[in-house]
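Just passing along the structure, written as structure tokens.
Every protein chain but one is kept in place in this view of the complex.
Take a look at chain A:
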Amino acid sequence: MNGILVFGNGAGGALDPASWGLGNLADELARKLGGAPVAGALVGSDVSAAAAIWAAGGPDRIMLIEHPSLAAYTSEAYIAAAQAIIGAVQPRLVIFPHSTDTSEWVPRLAAGLGCGLVTACSGLSAENARLLAVKPVCGGCIEASYAIEGELQMVTFAGSLPEGRRQAPPGEVVSLALPLFTPRVEWLADMANDADDGPKLKDARIVVAGGLGIGDSGNWLLVEAAASALHAAVGASRAAVEMGWAPSARQVGFSGAKIAPELYVAIGISGAQHHMAGLARAKTIVAINSDPNAVIFRHAHFGVVGDARLVVPAFLQRLTELRKQG
């Protein structure tokens, strides 16, 4: 068998919508590889409902490992589960979504199996049955293309995903047992990001982000106020996260979230390439910065040169007025 195995995500009766796109990506590649079969995989404590949803419009076969001990993510359990699934499916290529968790367990899994892996790739193609993976390197200003060798190949994928659902008879769900393993890392606690009820950074239509130019944690409230006025998700530069103004889950960029909003409002952000690497798919960028030479103005569609502490309150006030009139 020389198929493609693709890992989705799900929990509590819901399928992470990115799973559809990952399945489509696998389908496209399978066609280029001469019709290789595609299987999906789901791992967790409560994923059977998600598996049924995915099977209804996704891969022909969904491999499932459900076990209470998978409720909190731990790399050793995920590695054990993935190994069992890979052993059963015998794929040629395994595609994982790129995330903080997969950046831990997938390289360790690949290393244990001695197979080739490209992390955080933004594109995949097949050239004479050889797989090529493309990813940004050097802070995002260079693209590297890698050939993956060997019989078992892996990628974590961070690029844009083809949309849509397949019109086909529902696939089958195959349940496997979680193999026994001896954990060496003990899970003590999970602390969820502060009860975040605002829109999620990943799929927000509008993102308002702040950087070091915001100045202090008191002024950071301006970023939050602007975000809430625009029904936007809050984002941050790494420098702002390092100051403790925003949790690291809010970081946009090379080592943070790579996002695709319709509108991105950057306040007090210089526009370093590591930051812009998270914005390759943003449609319209607004920059508010006191330095007319800031690099961010080279990427922005609308620019205001001025002190954010004066610009943002005036912006918010005018927005309220316009809404009253409208």
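Things to note:
Just so we're on the same page, contacts are C-beta pairs under 8 Å (C-beta built on N, C-alpha and C of every residue); 3 or more make two chains touch, one makes a residue touch a chain; residues count from 1.
Note that contacts and distances are computed from a predicted model.
According to UniProt, the chain absent from the figure is "Electron transfer flavoprotein beta subunit", selected among "Electron transfer flavoprotein beta subunit", "Polar amino acid transport system ATP-binding protein", "Zn-ribbon domain-containing OB-fold protein" or "Acyl-CoA dehydrogenase".
Contact with the undisplayed chain is limited, among A:R31, A:R165 or A:H301, to A:H301. Of the listed residues A:L33, A:L132 or A:A225, the one in contact with the hidden chain in the full complex is A:L132. Residue in contact with the omitted chain (choice from A:A26, A:A41, A:I85 or A:L230): A:L230. Remark: the omitted chain is touched by one listed residue; of A:L5, A:A110 or A:A266 this is A:A110. Taking the whole complex into account, chain A touches the unshown chain at residues 72-76, 99-101, 103-104, 107-108, 110-112, 114-120, 132, 135-150, 184-193, 206, 230, 238, 241-242, 247-249, 254-255, 262-263, 272-274, 284-286, 288, 297-307, 310-319, 322, 326.
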